[in-house]
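Read through the structure below, which is laid out as structure tokens, and then see the notes.
The block that comes next holds subunit A.
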Amino acid sequence: MTIQTRVLFAVLYVVLTPFVIGLLDGFDRKISARMQGRRGPSVLQPFFDLKKLFEKEFLTANKMQLFLIRSYLCFIVLSGIIFFAGFDLLLVIFSLSTAAMFLILASTATHSPFASQGTSRELVQIMACEPMELLVAVGFYLATSTFTVSDIVTKSPVANIRFLPGFFVGFVFILTIKFRKSPFDISTSHHAHQEVIKGVTSEMVGKEYAMVTIAEWYENAILLGIVGLFFVSSNILTVIGAVIAILVVWFLEILIDNTSARVKWQLMLKLAWGTTIVAAGMNLFLLEIIRG
Partner candidate 1 sequence: MQELKTDLFLIDKAELLNIIMEKKNALWRLCQICCSYPKAEDHFEITYSFANGQELANYRLIAEREEEVPSISRVYKSAIYYENEMHELWGLHVENIKQDFHDKLYRIDVETPFLEKEEKNDGE
Partner candidate 2 sequence: MEVLVTALICFPFLWAILPAVIHNSKRRAFTVYLGCGIVMVLSVFTAIQWYLAGGQTLDFRLPYQEAFGEIFLWGDIFLMCFITYLSYKHNRLIIAFLSIISTVVPTILEKFGPELPAGPTMRFDWLTFIMVLIIGVVGSLIGVYAVGYMHGFHIHHHKEVTDRRSFFLSMIFVFFGAMFGLVTSANLLGLYFFWEITSVTSFLLIGYTRTDEAINNSFKALWMNLLGGCGLAVAISVGIIYFNTANLYTLIAAAVKTPTKMLCLLPIAMLAFAALTKSAQFPFSGWLLGAMVAPTPSSALLHSATMVKAGVYMLIRLSPAMADNYVGNMVALIGGFTFVAASCFAITVSDGKKVLAYSTISNLGLIVACTGCGYEETIWAAVFLVIFHAVSKSMLFQCVGAIETTIGSRDVEDMQGLMSIFPKLAFILMVGIAGMFLAPFGMLISKWAALKAFIDTSSVYVSTLMVMFICFGSATTMFYWTKWMSKILGASKREKSRDLTKKNEYISMFFHAFMMISLILGFPWLSEHVLKPLSNDMFGVVKQVISYENMVIMIVLLCGVFVIPFINYLLTKGQKGKKVITYMGGANAGDNFNFVSATGDPREMDISNFYMEDLMGEKKLFTPAILISSFIIVVYLIIVVGGALQ
């Protein structure tokens, strides 16, 4: 991949993500509402929300929070750039977890009961997901002998999902957690009605909260990008397949969100790790055997 295309992709990512994912989020809310028999908000609602949040007065319980949140946002974007510019997948995941750390620091800086309890949950959540995220990178390495995203795309003659069904299942499973959908006790879940209020974001006011939202969008773009990565190959037409796959996964997540209760984090950890070990582990083992 030439440096120009890399830069192009990175710029596209930075510029387009808020619009695309914001819109997806809007549709998410609309579809959820319809699934609940409601009419729901306009699909542009996420943007109205953001605008409003930026207009709010800035209150804070601890000044350190703002700068940590900005760092969180920057790191997420940086990870996204690494990913979309086609660099090392493993590094993307490492730098995502570094970003998450900033969020965690931001939330505990306030000494708030709900933010702190939420932080602990957030940590558990990261711990539940991280093995699977790393394994996805491992899976791609096994299938293509490289961690580099651009090589994964250009050097695979067929979509890698062929070799990695188990990894895909595991990844979709943890996406439910990553997308902050309700099936799990997630502190920043989009449904406020839980014991830790809004968890890590409890104390974030106005623009701080807006930044966290935007950061989440950027993160979701990376995650959906990884979903797509399972489906693309060097054939340009597979991009269409990837987009369809992304939409299907996205819809599936909404469906799961609307058809299950929020289970406790203990079960979340067990299920996430269990799925990781079973689905991804089996797949890993088989791939290793094939490679000899």
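On the choice of candidates, all candidates are chains of the complex that A comes from, given by their letters.
Everything that follows uses one rule, which is that contacts are C-beta pairs under 8 Å (C-beta built on N, C-alpha and C of every residue); 3 or more make two chains touch, one makes a residue touch a chain; residues count from 1.
Since this is a predicted model, take the numbers as computed values, not measurements.
S.K.: Pick the candidate touching subunit A in this complex: 1 or 2?
M.R.: Candidate in contact with subunit A: 2, the rest do not touch it.
S.K.: Hey, which residues of subunit A end up touching candidate 2 in the complex?
M.R.: Contacts found on subunit A: 57-64, 66-68, 70-71, 74-75, 78, 82, 87-88, 90-91, 94-95, 97-98, 101-102, 104-105, 107-117, 119-120, 123-124, 126-132, 134-135, 138, 141-142, 147-148, 197, 202-203, 205, 266, 269, 273, 276-277, 281, 284-285, 288-289, 292.
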